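Missing here: one protein chain of the complex. Every other protein chain is in place.
Right, chain A next:
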Amino acid sequence: MTEIKNTVAKANYRWRVVDIAVASMIGVASALIYWGVAIVTAGPWSALDALVPGLPGIINGLWLFAGPLAAIIVRKPGAAIYAEIVAGVLEALMGNQWGGLETFAIALVQGLGAEIAFAVVAYRKWNLALTMLSGVLSGVCCWAYSFVEHMQGMSITGSYGIVYLITSVISGAVFAGLLMWAAYRAIAKTGALDKFASGREVRGL
């Protein structure tokens, strides 16, 4: 089969239908999980805030993972933004404590953050470090949005703002970065990603 090996593998930026379907499904499954997290953390959030002001940011990563996960699986420009938007629209239609449309707006901002990490390398590199960077940037965007939306009453340079930034960034790096890289590797090993270059790379196919 030498004739096949000669075909040059090139970065293909065009989305296939399966890319769209899987990215949107990651958004939908994430929305289901986000929604559960929102309900479960409503109580602990205030408790954490009472413990150390700004500490609840440590939960934020649980709302940030759709973007990085979709990006590293689908590997197309805009995948992170698209998955977050699908999740956001679905959440908006369901409603949660941040208010219907708010989730849509914050999803857009967070998706944008996650996307930047991969855009700067022109979607040619896919590794743990970039995925964690993607989670971090998503966390930063989440933090910034919070200050615009419901924390204008806080001083952005005060202790609350700084603690909230640090915890959001750590949470983004761990939950949306490290954990998603591991999740992607594990999903790929099940063979579910054989239609994707990302999946075949892990399985050595």
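Please note the rule applied: a residue touches a chain if its C-beta (ideal position, glycine included) is under 8 Å from a C-beta of that chain, and two chains touch if they have at least 3 such contacts; residues count from 1.
To be clear about the criterion, contacts and distances are computed from a predicted model.
According to its UniProt record, the chain left out of view corresponds to "ATP-binding cassette domain-containing protein" among "Electron transfer flavoprotein small subunit", "ABC transmembrane type-1 domain-containing protein", "ATP-binding cassette domain-containing protein" or "NADH-quinone oxidoreductase subunit A 2".
Among A:59, A:72, A:86 or A:165, only A:86 touches the chain that is left out of the view.
In the full complex, the hidden chain is touched by chain A at residues 3-4, 7, 12, 14-18, 20-29, 31-33, 42, 45-46, 49, 52-54, 73, 82, 85-86, 89-90, 92-93, 95-102, 104-105, 148-155, 158-160, 183, 186-187, 189-195, 197, 199-200, 203, 205.
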